[in-house]
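Structure provided below as structure tokens; questions to follow.
Coming up: chain A.
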Amino acid sequence: MELSSDAGKWLDAHYDPVAGLYTFSPCMDLADLNGDGENRLLVGDLGSGSLGMKLKVYRGTALSSESALLDLPTGLVSFFMDLHEPRVPAVAVASGPCVYIYKNLRPYFKFTLPGLDVNSLEQDVWQQAREGQIDPLSLKEMLESIRNKADVPLSVRSLSFLSLEPSEMDEFVQLHKQQPVKRQTVITCIQTLKKSTSDDDGVSCLVIGTESCHVYVLDPEAFIILSKMVLPSAPTMMNVTGQYDVEFRVTVACRNGSIYVLRRESEKPKYCIELSSHPVGLVRVGKNLVVGGNDESLHGFTQKGKKLWKISLPAPITTMATMDLPTRGFQAVLVGLANCEVHLYRDKNLLSTIRTPDAVTSICFGRYGREDGTLIMATKGGGLLVKILKRTAAFEDKDSTPGPPLTQSVRLNTHKKTKLYVDQMMRERESGTVMHRAFQMDLSRLRLATAKAYLKALESSLTPMSSSLSEPLKMNAVVQGLGPSFNCSFHHTGLSLVTKEEHWLL
Partner candidate 1 sequence: MPEVKTVFREVLPKKGQLSIEDVPTMILCKPKLLPLKSVTLEKLEKMQMEAQEAVRQQELATKEQLQ
Partner candidate 2 sequence: MEVTIDPLFLAWSYFRRRKLQQCADICTKILQDNPYDQDCSLPISEAAWSLKTRALTEMVYIDEVEVDQEGIAEMMLDESSIAQVTPWNKPGWRTQPVTQSGRPITGFVRPSTQSGRPGTMEQAIKTPRTASTARPVTSASGRFIRLGTASMLTNPDGPFINLSRLNLAKYSQKPNLSRTLFEYIFHHENDVKNALDLAAQATEHAQFKDWWWKVQLGKCYYRLGLYREAEKQFRSALNHQEIVDTYLYLAKVYQRLDQPITALNLFKQGLDHFPGEVTLLTGIARIHEEMNNISSATEYYRDVLKQDNTHVEAIACIGSNHFYTDQPEIALRFYRRLLQMGVYNCQLYNNLGLCCFYAQQYDMTLSSFERALALSTSDEEQADVWYNIGHVAVGIADLTLAYQCFKLALAFNNDHAEAYNNLAVLELRKGRVEQSKAFLQTAASLASHMYEPHFNLSILSEKIGDLQSSYTAAQKAEDAFPEHVDTQQLLKQLRVHFAAI
């Protein structure tokens, strides 16, 4: 039923199972890059994870350009950075500690996050190492004690030094001791925030979340930090709404399993939502937040953190995205599931289910080409899937909370009692005493026989486990092989939790 209704709602525009596109939702965006009214798909491709990271641009069903990225992208957004004509958006790709800005798909600017304070003790230790006062082994000891005590964490250099084998340490010190110690953080998420107008082509600031538990707002033209906010934990996902000059909210899902709401003019979070499981998706629909938990559940919250609803999903969530169709005033949440389905929810009601040929890892909905309602999905196996919402499609809000489960009324497949069974019951009823006596007599005989056999087995140590209470031991022999030589392994399990294995070649 669901399937047929979905075939009526979505047109299959394109499917390339071998597109070689490995990405996730924060690295996908749609933008009119040439100012010709036709939207392109921008993808930060993760490649194999260590090689082949690329910025890819799709036009229609084809890849129109690609350029190499230096590091793994953690987020990609398109935004207007100035008011120049023609109105062409820039692209920001966050990777490592930097944001790379592209204009007309050419590198334009690189913004690097400010360095963090370095532990002064650490600096002193490296200073001593540079002057040759301490050998690598004592350097290691000192760094370790700093790591255990200090408030300010160690720099990446010290951490990688500590992970080395003693033989490699000397070389590492020689190579690095001349450079000053720096502590750098990395970007975990990136979003945009309109500067002063809410127009579609208004200038936007970049909002960056970092591993050092900060959120920065960057000026779009000068790339200076306009505002800096602190979180109790490292952010993983972010949602931004409002205008910088007026009022804005930054909703951040953090690694400690909580969601914080930041507002203008406050350095610290205003609201906090503590979740029962780790958030794996954060999406805003209207004024409400929809959060996916890794316990296969979807939660709705008001923007002040009041819980509205919770539903269970049939499978773990792989990704989430908003479906926003302003022309129709329609907003809903798309949830990619590990069981190769994409569910569409408005509030807690399931509107539609899309079956996909592979699990979807990345969803992006919006205007693509000249088509307003386009759903773009990248799959786990690197495929690209494009579907277009039919103009005639209508979603019905049905409260799908089911009544009693269907299985309740399913009859169990059990046999009817046969006549034979009844006959035997009758026999049992009539001659119960006789049967019982016979059974009891046999039972005593059997007990005796068993005890005798058991004693014999114990005496000749036939059982594979020892019978002594002081030395509980179990042995198990396995013969393997095709002959003429065999491998015979004996597994001794001492019940003091020590297992020994012996191999005999016969």
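Heads up, the rule we're going with is that contacts are C-beta pairs under 8 Å (C-beta built on N, C-alpha and C of every residue); 3 or more make two chains touch, one makes a residue touch a chain; residues count from 1.
Regarding candidate selection, all candidates are chains of the complex that A comes from, given by their letters.
Note that the structure is predicted; figures quoted are calculated from it, not measured.
With chain A as reference and 1 or 2 as options, the touching candidate in the complex turns out to be 2.
Every residue of chain A that touches candidate 2 in the complex is listed here, in rising order: 256-257, 275-278, 293-296, 413-415, 418, 420-421, 424-425, 427-428, 434-436, 438-439, 442-443, 445-447, 449-451, 453-454, 457, 462-465, 472, 474, 476-483, 486, 491, 493, 495, 497.
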